[in-house]
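Below are the structure tokens for one structure; questions will follow.
For this depiction, one protein chain was excluded, whereas all remaining protein chains were kept in their positions.
Order of writing sets the chain letters: A and B. Residues in each chain are counted from 1.
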């Protein structure tokens, strides 16, 4: 019995007969329109930010320096966008994906306002679609998850779809409802802080002279460096996000599984690749949105991650002439340098070294 | 020559002839009534808390969210009880257990008041018992250790007994004095913050609907999940606690030793097991006291820790009807899931997978 229901409807007697551990939700437990309130509010601290730095080594000046951030009109260095994403995502796991077969995709992920140290994040999800698989064993659940700060203001929202086991194969399927998803956010969906001011932007401090104007659609950038991932690192990361998905932590059980290894949390790969992308995109100070993302293949400890970027699109930011948005495709590989831009073949099949294919928008200063 | 004595009595000439490194205290160096002032005061920061989260992944709402804590009458999110325990314990190591053969037990551990970020902790110990072993090679030292905050208020005290080497087998033994130890703290020994207020307690945020009333004496809970421990993690933890016990850090020396491996700090196992126990005990927001604990077998990096709980007792909290105390037995295993509740056999011999057997009191909201 799922947590959010038990709180509302379970009486004392029933509870005595149930396990007190969280069994997670099965496909039958979800209904379209259902609201899930996720557990464990989380106050973000400078300690979380330091761990994020230590785990990935990001060098974007906006998150690294309170002074640089203030020179751009932020009240302090904002918390890294992906740290916010991972914390909110982690909260959804016990209610959405504890019984997942696979995480299928993301869409329409928008970073709505900056998060600062001392903000307390909470998360809710709404079920927006359901579709049973033809085999009767599982189904796809679509949720829109939202992260809030302590003022109740939304800081992030995104759509995720997951394949979830059914508890009982014989149970009747709900009518299929599949939401329409945008292929990509448009510039009107992107939120730029109103206080953003770029006159004092210091490219030397930021680490690159290349601005929005310097990037061309179709341009490819090899981020050169590689980072080898260790078990202690990806587990410390997932615990920092209070992400409890079993596959990341339990080697005893992994020994009996398909891979024989603990799986690195997909979001860890996103953060490693984003940090690598500094070398070539140092002025991409903040992520505005994620259009979609695919964890093409699993990553294991001991693998070395490389990354390359393709510029997919460029857009003006409505109402501003000092900055623009770049739509980027960030491809990460394992154990293969990216000077050859490993990609799909003619049949659309990904190069076997590719582990992540992420489509996202960043904000970048324009030449004045 | 032990530190606490050298400070008082050693003159300049003597010192020139001595090593400047700390040799630790031997059995002969202890006398009943002796007070030890431990070194290195420690200001606890939000960085320490973030590392604790990253190393164990606790999800109890009280320590995770400043807002949740404030809704319960705390002025901020308190520092995790076991983090406080480990920091105080770490300070005692150089003076109490540097020459220990074995850590034999804990008793009467009371968490006396919440510790917050920016508090500075110090520690002292008083020798309360001594008993030479019949082999003349070592003896048991009983100490009561106390942690203080910057106001001089005690935040934690506990009794520990340790088997310590004698420096000289021929030295004369002191008269045996063995303190009487309580098997368990009673409800009158437990300290609940006076400002605690539970009317606004949010079970959805806390992550479970099960309250004090829902737990029955004798009930067993399998905490389901397993966590594999890495060398980098347990060493980072022990260093965070400024715990310098040699067995945790030195593989070169361990290669020549009994196990051939570095030993994981026993407190690390306590914290892993406590974090696992969230799944089944999410409303056990704070530890009131530890009645006793036994590190039944050593844990090594690469092992996967599982845990289960038995409800040993339930008690009212004097003067309060909104919360109660649960006396829990937390058993941790290595490389063995706990769905079968691995335990002692008829002869009282522990299952070989068991590594920790901890008897402690938690605070939990009562149904109103």
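Points worth noting:
Note that in this section contacts are C-beta pairs under 8 Å (C-beta built on N, C-alpha and C of every residue); 3 or more make two chains touch, one makes a residue touch a chain.
None of these values were measured; they are calculated from a predicted model.
If you put the hidden chain back, the residue from A:72, A:281 or A:355 that touches it is A:281.
Across the entire complex, the residue among B:158, B:215 or B:249 in touch with the chain not shown is B:249.
Note on the undisplayed chain: of the listed residues B:28, B:132, B:214 or B:231, the one touching it is B:231. Note that of A:55, A:112, A:245 or A:328, the residue touching the chain absent from this view is A:55.
Seen across the whole complex, the unshown chain contacts chain B at 3-4, 6-7, 10, 12, 15-16, 19-22, 37, 39-43, 45-48, 50-51, 94, 118, 120, 122, 150, 230-232, 235-240, 242, 244, 246, 249-253, 262. Touching residues on chain A toward the chain that is not drawn are 45-51, 53-57, 59-61, 64-68, 77, 203-210, 213-216, 221-228, 230-233, 279-282, 302, 304, 306, 335, 337, 367.
One rule holds for everything that comes next: only the chains that are shown with their structure count from here on.
Rounded to the nearest 5, the angle that brings the Cα atoms of chain A onto chain B is 120°.
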